[in-house]
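Here it is, the structure, as structure tokens.
After this line comes chain A, so read on.
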Amino acid sequence: MAALVKIFLFPGLLFLSAYGLCLEFLDRKLYARLQNRIGPPWYQPLADLLKLVGKETIVPKDAKEKRFRILPMVSLTCVVTAFLYVPAAGVGASASFAGDLIIVLYLSMVPALVAFLAGWYSRSVFATIGCTRTLTQLFSYEAPLFLSLLAPAVLAESWSVTDIGAFYRANPALELLNIPAFLVAMTAVQGKLERVPFDQSEAETEIASGVYVEYSGRLLAVFRLTSDCEMVLMLSLISAVFLPFATGNAPVDFLLYVVKTCVLLALLSLVRAAMGRLRIEQATAFLWKTVTPVALAEMLFVILMRRGLGL
Partner candidate 1 sequence: MERENEVVAAFVAAFPWLDGRIRSPRKKRIFTDPVTREEFNRLVPFALGQGFRRVTHVVGTDDGDSLGFLYVFSDGGGVLLALHESAPKSNPVIDSLTPRFPGLEWHERELVDLYGADVRGLPPGPRYPLPDGWPAGNYPMRKEWDPKRFNRKTMTYEAEPPAAAAGSEAKHEER
Partner candidate 2 sequence: MKNDKLVTIPIGPEHPALDEPASFTVTLDGEKVVDVVVGVGYNHRGLEKACESRTYAQDLFLVERVCGICSHTHSTAYCQGLEELAGVEISRRAKYIRVLVSELERLHSHLLWLGVAGHEIGFDTLFMCTWRDRERVLDVLAEAGGNRVNYGVNAIGGVRRDIDPELETRIRSMTDVLEKEIDYYLELAMTDSVLAARFKGVGVLPRADAEKFGVVGPVARADGIADDVRVVEPYAAYDELKVNQVTDDHCDVFGRTIVRIKELQESLRVIRACLDGMPEGPLKVNVPRRIPKGEVISRTEAPRGENIQYIRSNGTDIPDRIRVRAPSEANWHGMKRMMQGAYLADVPIIVAANDPCYSCTDRAVVVRGAGGRRAMDWEELRAYGVEWYRGRGADISRVEEKLK
């Protein structure tokens, strides 16, 4: 019974979706204010979702219908499952075991693969170009992201998100060694969430939304909800690994969690507002030639520290 509540209500599906919509609102509002605009009202993301659900769902004649329809659900399911292992909302993770960090990272990669398949099965020219870009992007940002999250794990000598958090709560000073990894994670996550400057796979002005171009109605609603949930997942993961500080007092921790994720979101929104979109090969070059070496260096540094500190 308790498990069902955790999975579906709090901090599971319901909380995840609701908080996802809140973060989407914050992102859009901040983005708008940075552009000297007013921005949407607080209920806008929910309204958009409901509107999409109410629209007709069109499946292109050439698309493989069953796969076309099921892909959004696969994507959402993986994100929700991954979230089970991330400490969030001031309460611990709903489940944890040694090595769950890898599971979380793996499951968080599924939406990108689903995007590729969605574009592929749409059988539309724009979608095909979009899905190639999605894969190219996948190979560019996943490496630095993985490395940047694994470095603190190596230092903490644990592959479990919950244990990593516990380690740094016990040794807060060591968290400072992870600052480069934090910067890499924040850069790479912008790519993972497909936001400017790394949103080539969805470039509206070039390929008219790329992979999602043929999706509509309920299916598109699920995709959009998934990207909101993915945002919560990644921000929660980053704050759980890099900013795991808590007081032990549940309501205060909840507030702390909100503050942490909102601050991280604000940083991402700032980047989104201040930059234009790069070309795919420019983004790839940047991520591989600049960001990944930093992540690798951090990894090496952390391994050396481990040996050196003899902890």
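Selection criteria: all candidates are chains of the complex that A comes from, given by their letters.
General remarks:
One rule holds in what follows: a residue touches a chain if its C-beta (ideal position, glycine included) is under 8 Å from a C-beta of that chain, and two chains touch if they have at least 3 such contacts; residues count from 1.
A quick note: this is a predicted structure, and the numbers were derived from the prediction, not measured.
Per the touch definition at the top, the candidate among 1 or 2 touching chain A in this complex is 2.
Listed in rising order, the residues of chain A touching candidate 2 in the complex are 34-37, 56, 125-126, 128-129, 132, 196-197, 199-200, 203-208, 273-282.
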